[in-house]
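First up is the structure itself, then whatever we jot down about it.
Missing here: one protein chain of the complex. Every other protein chain is in place.
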Amino acid sequence: MLDVFFFYAFAALVLGGALLTVTLRNTVHCAISLIASLSGVAGIFLLQKAEFLFAVQIIVYVGGVMVLFLFVIMLVNLDTAARDRQFNRQWIAAVACVLAIGAEGVYFVRSGSGAWTFAAPSEFALSAGNTEDIARMLFSEYLVPFEIASVLLLVAVVGSVLMARREA
Amino acid sequence: MPPGYLPLFIFLAVAILLPTLTLVAARLVRPSAPSRTKLEPYECGIKAASNSRGRYTVRFYIIAILFVIFDVETIFLLPWAVQYRTLGWFGVAEVFVFLSILIVGYIWAYKKGAFEWV
Partner (left out) sequence: MNAVIQHPLFIPVLTTLVVCALFPLVAGYLVLIERKVLADFQVRLGPMRVGPHGLLQPLADALKLILKEDIIPEDSDHLIFWIAPIISTFTALTAFAVLPFSARIFVSDVNVGILVISAVSAVGILGIILGGWSSNSHYSLLGSLRSAAQLVSYEVALTFALLSALMVAGTLSMQGIVHAQQQRGVWFVFENFGFMIVPFVVFLISATAETNRIPFDLPEAESELTGGYHTEYSGVRWGFFMLSEYANLFVASAVGVTLFWGGWLPPFPSVAALGWFFDALFPALIFAGSGASSLVLIPKLPYRPHRILMAIIAAALVAFGALFLVPALTTWFAPVFWFLFKIALVIYLMIWFRGTFPRFRYDQLMNIGWKYMIPIGMGAVMVNAVLGMFR
């Protein structure tokens, strides 16, 4: 019961935040809506018992990526861009497309609802804690991706430094 | 939801309500007499020469992006730190490989002067 309540609360946060992100005019307000949306995703992770991902989602996305976004928004002044009228004059075409896709979705869901099977629950049994399980998987089955991740981070360091700094 | 999070969310709700209610309640007791000069942004007594939302140095951006990268790196190490005893020397070796690749990147960025502020 409680889980259901939290699920709807988080889902509302995700969807509402996402909607506001694309509809608001002011870029900083958009960023705040995106933060709300990402926090909602963290909550959904928590409901799936993925505690580690819940914390990491907030630390990396809200605390890291969104801070970066806000810096970018503040560093390049977008006020003039926000005031300009966007070329969103294709209301009729957009509404027609949305209706067509919606009708298509409803049709397929209704006609094929019996054919749906949910994926079987994972064989992997939860042990003491989520973090411990991640460590076990990361250092046995997913060893190579783990090492490749460090190469990826290395590339990111090189890329960001080269792009942002002119050659002295 | 895993155990222990319900009190956390109750605390979160109380912690959000506390400042919100105080701010609303304080409105009832505090005076309000705004004037043009009071509502100007503070600029040591002179009129602000420009809108403050201008462009700022790109260094802040480099700092932020390097932070995201190093943050992700430390987060990769967290599960290892928790299971460090069980994983043993094998895990230590793995993490040393992981870290040494990143140390190469760190030294390179250092040499390029990414950490120089001036």
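Which chain is which? They are A and B, in the order written, and residues in each are numbered from 1.
The rule is simple: contacts are C-beta pairs under 8 Å (C-beta built on N, C-alpha and C of every residue); 3 or more make two chains touch, one makes a residue touch a chain.
Keep in mind it's a predicted model, so treat the numbers as computed, not measured.
Put simply, the missing chain touches A, B once the whole complex is considered.
Residue A:I35 is the one among A:L13, A:I35, A:L138 or A:L154 that touches the chain not shown. The chain not shown here touches subunit B at positions 2, 4-8, 10-12, 14-16, 18-20, 22-23, 26-27, 29-34, 38-44, 48, 51-53, 56, 59-60, 63-64, 66-67, 70-71, 74, 77-78, 81-85, 88-89, 92, 95-96, 99, 103, 106, 110, 115-118.
Contacts to the hidden chain, counted on subunit A, fall at residues 26, 28-29, 32, 35, 51-52, 54-56, 58-59, 62-64, 66-67, 70-71, 74, 129-131.
As a working rule, only the chains that are shown with their structure count from here on.
Between the CA-based centres of subunit A and subunit B the separation comes to 18 Å, rounded to the whole angstrom. Touching subunit B in their complex are the following residues of subunit A: 2-3, 6, 46-47, 49, 51-52, 56, 59-60, 63-65, 67-68, 71-72, 74-77, 79, 129-132, 134-136, 138-139, 143, 146-147, 149-151, 153-154, 156-158, 160-162, 164-165, 168. Those residues of subunit B whose C-beta lies close enough to touch subunit A in the complex are 1-2, 5-6, 9, 51, 53-58, 60-62, 64-69, 71-73, 75-76, 78-80, 82-83, 86-87, 90-91, 94, 97-99, 101-102, 104-106, 108-109, 112-114.
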